[in-house]
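I have a structure here, written as structure tokens, and I will follow up with some questions on it.
With one protein chain removed, the remaining protein chains of the complex are shown where they sit.
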Amino acid sequence: MSDATNLTAQIDINTIPALGKEQLLELAMGPQHPSTHGVFRMNVVLDGERVMKLKPVFGYLHRNHEKIAESETYLGSMPYTDRLDYICSITNNWAYAIAVEKLAGIEVPERAEYLRVITGELTRLQNHACLLGFLMQDMGASGTPLMYAFREREKIMDLFEGLTGARMMCNYLRFGGCRVDTPAGWMDAARKVVAEFPRFLDEYENLLVGNEILMDRTQEVGILSKELAINAGISGPMARASGVDYDIRKVDHYSIYDRFNFRIPLGERGDVYDRYMIRFLEMRESIKILEQAMRDIPDGPIVDPKTKIRGFRPKPGEAYGRIESPKGELGFYLVSDGALNPYRYRVRPPSLINLTVLEDLCIGQNVADVVVILGSIDIVLGEVDR
Amino acid sequence: MNSLQNYLLLSSLLFSIGLAGALIRRNAILVLIGIELMLNAANLNLIAFWRFGPNPAALTGIMFAIFSISIAAAEAAVGLGIILAAYRHSKTTDLDRMNSLRG
Amino acid sequence: MVGKGIIKGMVETARNFLGSYVSKQRLTTIQYPEERAPQIEAARNFPFLVFDGTDAEQGLRCVACQICEKECPPKCIFIEKSKDKKPDATGKMQFYPATFNIDISVCMSCQICVEVCPFDSIKMDVVYDLSNNDRFAGLLLHKQQLAKSNEYYNTIHPTEAAAVDAHFAEERAKAAARVKAAAEAKLAAEAKAATDAKAKSETTLADTQAQPVGGGTR
Amino acid sequence: MNLKLDQLDQIFVILNNWLLGYLPPVVRPLCSSILAIALILVTFALLFAITTVLERKGLGRIQNRFGPNRVGPCGFLQPIADGIKSLTKEDIVPNPADHVVHFLAPVLLVAAAFMAYAVLPIGRNMILVDMNAGVLYFFAIGSLMELAVFMAGWSSRSKYSLLGAMRAIAQMISYEVPLVLASIVVIMQSGSLSTVSIVNMQATYTGIWPHWFVFTPWGFAGFALFMIAATAESNRSPFDLPEGESEIIAGYYTEYSGFKFALFFLGEYIGMFATSAMAITLFLGGWSAPFSFLTWIPSYFWFFAKLLTIILTFIWVRGTLPRLRMDQLMNLAWEFMLPMTLLNLLTAGVWHFMPAGALRWLICGAMVVVPCILLSRGLKQRKKFQVRKYRFSE
Partner (left out) sequence: MNVSFILLAIITVVGTAAAMGMRNAVHCVLALTVGLAGVAALYLQLGAQFVGFTQIMVYVGAVAILAVFAIMMTHSPEPAKPPTFSSFWTVGSVVAASVFAVLAWAIHSSSLAAHTLPPQPEVTVQQIGDALMHRFVLPLELMGLLLTAALIGAVVIAMNHREEIK
């Protein structure tokens, strides 16, 4: 992926096994294109409307994230992780915090774990809601599902603002806990939002789940086989839609997910419809987790008092912390040489790794399916390009 | 006043233009279009004769024109189909280069 | 039957359309310039500097320790320490920032400067309509623009500001007590050693003892 | 009272005659046409302006927001602001574009769209030309729009424009077939291609009920099919593939800007109104009132009320449905619409030759409904799409 020479966009037309090559049309979808979810470019070779070859070109949003983090203090990188997948900043914080906590051997107090689960699952809700909205937008539903999703996301973002001070760039977690405790009345407001969320899901279900056009557009489109999903390292809802039973919440038992009763929905076909429905069902499971967590949350400190804000120097060593982010396995790999800043800092971005199968999914499909398939992969260019 | 002569002259001019096009153009599609033009000239003749003829109420000219238009449409469809097939075979629509009978 | 799902969807949109006329739930837009979203207390945007009292120059809590400048992840703070000292709100002699600039086009509102400040002098503001014609000079805030009164701080973050003020009050009470004690001691010493020729050196000692009080709000 | 209402109904005709009375008889027909054309241009351009606001506000309300509400009262002056904006914008023509054709395309589109109104009866005695072959004229003009679309797409020399134009033409040609076939049932029944006589046939009443063609099995099916085809013809959602912005930016007018872009917009909406007005003329009784006791309301009011209802339905559909894919669109046209319209022709024939009564209703209803269900079920089964059940792992 880091192969910079890969960025040359030209496609060698002779590699395409097709007749009538002079009738092929090479189309650059993006970087200025309405539905590439940011600045992303797909060089598509079309035969009529059929995709013969597709080459993703990315890096337009490259910000040197990893290198900046290596010259930054451990805490200083925390706000930068917000900007990776800017829709779910708290889960990014969480993965990074877990990596640092592993590195430095910090314990997290009980209440902080609960807060992390609550905010993390709220993040999952808003990510999935937005994704479904965007997917429908890509299918041309003139924004209605997207606006409904944004209406719900707004409520969750209000919660985040009330707790962390910012709507998107929360910068909420700290090594060994969370930055601030819940203000008065926040937990009640959160309970109310969570209690109302299923209503939105029902509305969504009415609007789209049984819709024939949607089924026609998504079923048997962009099929990702189970084997390819495993071999390509696909994770998250996308892998589960292909029938891979792999959820890090269940596999790693990180944080306190063991205490909650929830299920993992699994798809069969691995097409766009499955990826769409898996996310839909995951939202219902997230609500279950949230209800349990909000019922059980104890009082207590929210941060390990031993951790220092300034001059934080973990002992030399390495650690890999990963979580099940809404988009898949989000991991941070850190090497410490005992200094104020990490010696090596590496992100395993789920968006990027899920994106690698894009061409396999798109070949032979219609050009209109390309945007739908891209939407169903759920990428955020901030994370892909870093 | 308009006389039949003018219409006939116009239609013969159209016919000649179509004929010239059909004879001198190299693009097979445009040759086909030239043929269409000649058909149109004939149609114009039919309508003009109907209008100036002794018994317009019989509608014969109109009927012939309608049938002629249908034939022209069928001819265009088949002709263009043949051109497409020929193009797929020889990769050109240039009639000067489409000169081999071999399949 | 084909069309059932489509009709269900149509009904749903119709419900939303009609609902937007009766329910605030289904018409969530806030008409921005006239109407504003309710201010959330924890909200943060860009940093500002708190000053006590009425004079921004005089009451500025910042002592130009430059910790925030060092800790700021995107390095958007620029501080120049003063050459001289001036008395702060409690009357102690302190350095002060001769220049304090924040480039809010670089700032990413992470609040780390607030967390590391030992003097409670830098806090997060909530002003968000900062659009400007000049994207360089217009977004580089100077000390004069950054300095905002403690009362303002109290209005935007009441809970947090109350805690800070209580803390300050406590510290000041302690300092006052210590000053008083020192003064009493001094008086006693003066009374005791009124005839003593070394009284002058004693007073100097009391002064130096009181020195940490000003910076002791940690 | 009754006389006055009649005058209100005919007010435009009376006004026209009164104005022409001042002119010499030689120029009267010409002036009359010019007057009527000017009135049509103004009215429908105004309707276009109102529709853009209504559409944006309606979509906004569907999406839980206000829509435009800043310019003028309730935002209804928004189109003026938009018009000024698009007039003052730079008119960008791509360098390799074919400048003449690039310029002519929007002009032709708008001209063709407006030409269609010549045969649409807006009210009683309110029609520009009562043509003998009015319906044929309408569809002939409709085919001009395809050419305009092609010109736009081809002359832009852009891949997106070309793809969009190809899609648009393929779609318009495919849907012209069901569109024409769906309207033929009405021509069969009324025995005329003249729009005026078609409306006149429907403007009679049994009791309070009008004789609209939509209130017959074949008429209802024809209306439904006509509206589906009309949606596709006017590139409206869910058949807006030619300009599907998430796939091919803006389709054939990707490379247009400023006022030419606005002209495309105008042409498209005017075309949509024209097709809707045709549907009203053919199936919904044109300007006739829905109940016999409401005939005192002016006829043009009913025409515009019906038009507005159809427009609002278009907006509603647009706010709900995602768009189809090209092959699905074609399948719908050739595998569902075409057989259904042909069957509908047969049904209309049966209706025509059977004696009136409940049996006729039953047989003709069954002839429409049963094939529709069978056909849709067959198509659904072949594609094998369904709502799925999912398994969970604990």
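Letters A, B, C and D name the chains as they come in the text, with residue numbers starting at 1 for each one.
One rule holds for everything that comes next: a residue touches a chain if its C-beta (ideal position, glycine included) is under 8 Å from a C-beta of that chain, and two chains touch if they have at least 3 such contacts.
All of these numbers come straight from a predicted model, not from anything done at the bench.
Among the residues D:Leu77, D:Ala111, D:Ile169 or D:Ala305, only D:Ile169 touches the chain that is left out of the figure.
Against the chain not shown here, chain B presents residues 1-10, 12-21, 23-27, 29-30, 32-34, 36-37, 40, 43-44, 47-48, 50-52, 56-57, 59, 61-63, 65-67, 69-78, 80-85, 87-88, 91-97. Contact between chain D and the absent chain runs through residues 98, 101, 131-133, 136-137, 139-144, 146-147, 150-151, 154, 162, 166, 169, 173, 176, 191-194.
As a working rule, only the chains that are shown with their structure count from here on.
The pair with more inter-chain C-beta contacts, choosing from A-D and C-D, is A-D.
Centre-to-centre separation between chain C and chain D, using Cα means, comes to 62 Å.
If you average the Cα atoms of chain A and of chain C, the two centres end up 35 Å apart. Chain centres here are Cα means. That of chain B falls 87 Å from that of chain C. Within chain A, residues 144, 148, 151, 207-215 each touch two or more of the remaining chains.
Residue positions of chain D touching 2 or more other chains, listed in rising order: 62-65, 319-321, 380.
Of all residues in chain C, only 1-3, 6, 9-10, 12-14, 16-17, 20-21, 26-29, 31 touch chain D in the complex they form.
Within the complex, the chain D residues that touch chain A are 59, 62-65, 159-160, 163, 167, 237-238, 240-241, 244-249, 318-328, 380, 383-388, 390-394.
Chain A meets chain C in the complex at residues 72-73, 75-80, 82-83, 144, 148, 151, 154, 158, 161-166, 169, 171, 179-180, 183, 203, 206-215, 309-310.
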